[in-house]
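Removed: one protein chain of the complex. Kept in place: all other protein chains.
Letters A, B and C name the chains as they come in the text, with residue numbers starting at 1 for each one.
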Amino acid sequence: MAKAAKTNTEDYLRMYTQMVRIRAFEDNANQLYLSAKMPGLTHMSSGQEAVAVGICEALTPEDKITSTHRGHGHCVAKGAEFKAMFCELLGKEEGYCRGKGGSMHIADQSNGNLGANAIVGGSMGIATGAALSAKMQKTGAVAVCFFGDGATAQGLWYEVMNMAALWGLPVIYACENNGYSEYTRTDEIAAGSITARAEAFGIESYDLDGQDVLAVNDLTQKLVERCRKGEGPFFMNLKTYRYHGHHVGDINREYYRAKDEESEWKTTRDPITNFGKWLEGEKIATTDELIEINNSVRKEAEEAVAYALEAKYPDVSEVDMHVYVA
Amino acid sequence: MAKAAKTNTEDYLRMYTQMVRIRAFEDNANQLYLSAKMPGLTHMSSGQEAVAVGICEALTPEDKITSTHRGHGHCVAKGAEFKAMFCELLGKEEGYCRGKGGSMHIADQSNGNLGANAIVGGSMGIATGAALSAKMQKTGAVAVCFFGDGATAQGLWYEVMNMAALWGLPVIYACENNGYSEYTRTDEIAAGSITARAEAFGIESYDLDGQDVLAVNDLTQKLVERCRKGEGPFFMNLKTYRYHGHHVGDINREYYRAKDEESEWKTTRDPITNFGKWLEGEKIATTDELIEINNSVRKEAEEAVAYALEAKYPDVSEVDMHVYVA
Amino acid sequence: MREITLSKAVNEAIAEEMRRDPTVFLMGEDVAEAGTPFKVLAGLVEEFGTERVIDTPISEPGFVGLAVGAAMTGTRPIVDLMFGDFIFLVMDQLCNQAAKTHYMSGGKLSVPMVLRTNMGATRRSAAQHSQSLHALVAHIPGLKVAMPSSAYEAKGLMKTAIRDNNPVVIFEDKLMYQDKAPVPEEEYLIPFGVANVKREGTDITLIGTSSMVQVAEAAADILASEGISAEVIDPRTIVPLDEETLIKSVKKTSRAIVIDEGHQSYGVTGEIAARLNEKAFYHLDAPVVRMGAMDVPVPFSPALEDITVPTPEGVAAMARKLCSGEMIHAA
Partner (left out) sequence: MREITLSKAVNEAIAEEMRRDPTVFLMGEDVAEAGTPFKVLAGLVEEFGTERVIDTPISEPGFVGLAVGAAMTGTRPIVDLMFGDFIFLVMDQLCNQAAKTHYMSGGKLSVPMVLRTNMGATRRSAAQHSQSLHALVAHIPGLKVAMPSSAYEAKGLMKTAIRDNNPVVIFEDKLMYQDKAPVPEEEYLIPFGVANVKREGTDITLIGTSSMVQVAEAAADILASEGISAEVIDPRTIVPLDEETLIKSVKKTSRAIVIDEGHQSYGVTGEIAARLNEKAFYHLDAPVVRMGAMDVPVPFSPALEDITVPTPEGVAAMARKLCSGEMIHAA
């Protein structure tokens, strides 16, 4: 576990709590799907919590992120509340997007989340544009663009990296490299080196362990600081793993991913377990305190689910609202 | 001047002649524009002849090329005749595309030219697809994808390089790096290193002098051979220069390109002059023989222009022919 | 006759054509081992190998571009585009390249490729995974556009598409993959540009595309029980469009509704309605009415999504109005 730049107990515990909150959110989302209470499908980010939390904890609410189809973790980490998130997941009026977006467009916009995106790579331009406007308006804000390893196959990335590099934009491209693109190992569909691709545009790039929340947070803090000084853009290739299938319905997946591999990651590289152990080892928290965090988060999540299940759908009159800004 | 793999007199003289033919074609095209006899605009490739000829002379008619908006040179180099080319330029029925394509879509398809393209970068997929089908059908054919330095900003290139590299396709990406994208120096709109971008996909890449027809031909022959053996793809970054404006109408261009720079290239790095000198120095041809080549090519071009000017337009009934293959 | 799912029908069509013609191949994301997320292509890689069933990176413009080039040089690619919404990503390769190559080359080059993709809302997939974008493609000369309305059409049209020497885009309704229909064991092809009169009637013509054919049929059932006789027609391909059959029907019934799941404005219903109005004008007793999807991005919430698309009840209600002359004062 690397040393973190966030150095006080409060920061550590918040990072731990946020990771637990993501895990709890996803577990409940999965349950909603399995019990046929959720409309459609959803992509869970369990296993990838350290990336979302390590990065978002280095940002202010004024900093922007763009998220992906696997976006619940980013949304939680950027400061969203469970109730409005579960309402969104269930298509309820009190959802962050009034039920119009659902899982694939979920975002607490007020906290600088510019949205999850159902087009793989689709938000790369948006994040870069947010950085451009931050630079133009001299707001000092930074934009972080989350995307998966599979998304590096989208030409858009190369186009926007070129502009970001040319214009020194305050954007950090954060590749959540979980090794898979749907049902395919990404190394079967990615030639050469992803990191070298960013470097070829003159972008300073880092390969790092995405399961180590402190390492992620530490590097992000440094890069955010440098972005604010006009030294951006940057690229981070974060090695991580998704515990579930590509989406909730992807249950029998041994044809593309071995059970052994999954359990190896879960048992030895779990970001929450490992960070919990570190917190205990460093005497920052006791086992009981961590259990208490877990329990209270679980309780909060269950209450939010119960609330969302009862919440009302948007009125049908909303169907043609928000097509245009009035 | 590098040593060439095409080693007999005939080959040398054909390369010289083909370069002269391109120059003559362009000069006549320019005249047609200036005398208001040509519909629309056209982009001339004068100055870039060694790239087109050095590469195409290493190919067979079964090998494919894709070309660009600046495509006359590729078309000539791949074996096209003046008459059908000028007819196309003037929108006449006897043109290679029956007048439907014009300058930006000109191609002698029977010689493996899959077409000029008016979408910058638009043919990168086509060339790569031609290589895929060559590999699938085991034809042994190679595809060369010509494009400009400005086109490297198109995301499509990265997408197709990835697939070409993954699948070992027999395709050579040939960047005609003339330093400009329309009215902008390309280094103002290209970050990092273009060659490194290809290398990042694991593609073997070369920077070379595009004014040296022997160097170009030599390398291309080797790469074509290796492509046929399944060792592709490759990338060539060929430094070259366009003598004219971006298109025939781009006359006053000092705001983006200095006259000095232009005359420096023309006087010291002209591919035809320099190769002519080498041929004389090596006693492969005398001054008179070279003059004779120039004269006869000029005559051929003028006759073709005269022919094309008199040739007839397609009948109006052709307007809705060729929308669909019957 | 045996009944098979639309999914199986597509699979059979492709397998049969791949057996018949070694130049036919498949490419797209997760088409091989996974057989696509909808499992439509399951089993093909086992029979034809990874050389002819090619998993691509997530590079839609790129692999459509490859298909165009491959099609120009002796092969017949079938490209799988996982969601119809991604067609926006490939419009340049499809519309600037594939559609125009034959014409721009004066007939010298051709692009015999198939792009198979899907359409259809109410799957709770929100605005970027629910669109029905066939109208965009139909607007571009050089492309053909097929819209199968059942397993039977899905098989017959796919086989025709694969043998066609032009770029063809097939939109399958993703909600119909598990729907079964009678499909002969014997080989058959469905020619392009030939509409199918699914049901004869005398009072009103209901023209539906893709799953809207089912909606039209269900509406016709409702109407029949009320004594209104509706003719239901499925154009099957919207490019080429079998205008003749549609006009003949409307001349007979004097009334028509056009139903399509694309957005209503600037879409398919406008085109068909305009042609009917123009060419059967003096036979019409009422304006041709259009029922497309609402002009809103597809909302996620089930409460909203369900009301964005035409329903049998809605169509029946409109037909009733038309037949009772209620529209006279409206227009």
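By definition in this document, contacts are C-beta pairs under 8 Å (C-beta built on N, C-alpha and C of every residue); 3 or more make two chains touch, one makes a residue touch a chain.
Because the structure is a prediction, the values reported are computed rather than measured.
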{"item": "Shown chains that the omitted chain touches within the full complex", "value": "A, B, C"}
{"item": "Contact partner of the left-out chain, one of B:136, B:153 or B:272", "value": "B:153"}
{"item": "Candidate in contact with the missing chain, chosen from A:114, A:153 or A:304", "value": "A:114"}
{"item": "Full-complex contact with the absent chain, from C:31, C:71, C:239 or C:323", "value": "C:239"}
{"item": "Which residue of C:163, C:279 or C:320 touches the chain not shown here", "value": "C:279"}
{"item": "Interface residues of chain C (partner: the chain not displayed)", "value": "85-86, 88-89, 91-92, 94-96, 99-100, 103-104, 126-128, 135-136, 138-142, 238-239, 262-263, 265-271, 273-275, 277-284, 286-290, 294-297, 299, 327-328, 330-331"}
{"item": "Chain not shown, touching residues in chain A", "value": "64, 66, 95-101, 105, 107, 109-110, 114-115, 117, 119, 122-134, 136-137, 139, 141, 143, 155-156, 159-160, 162-163, 166, 321-325"}
{"item": "Chain B residues that touch the omitted chain in the full complex", "value": "39-41, 91-92, 97-105, 117-122, 150-151, 153-155, 181-184, 188-190, 255-256, 313-314, 316, 318-320, 323"}
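In the analysis below, only the chains that are shown with their structure count from here on.
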{"item": "Geometric centre: closest chain by C-alpha means", "value": "C"}
{"item": "Averaged-CA centre spacing for the pair chain C and chain B, given as whole angstrom", "value": "41"}
{"item": "Computed distance of Cα centres, chain B from chain A, in Å", "value": "46"}
{"item": "Of all residues in chain A, the ones touching two or more other chains", "value": "153-155, 188-190"}
{"item": "Shared-contact residues (touching 2 or more other chains) in chain C", "value": "56-57, 59, 61-62"}
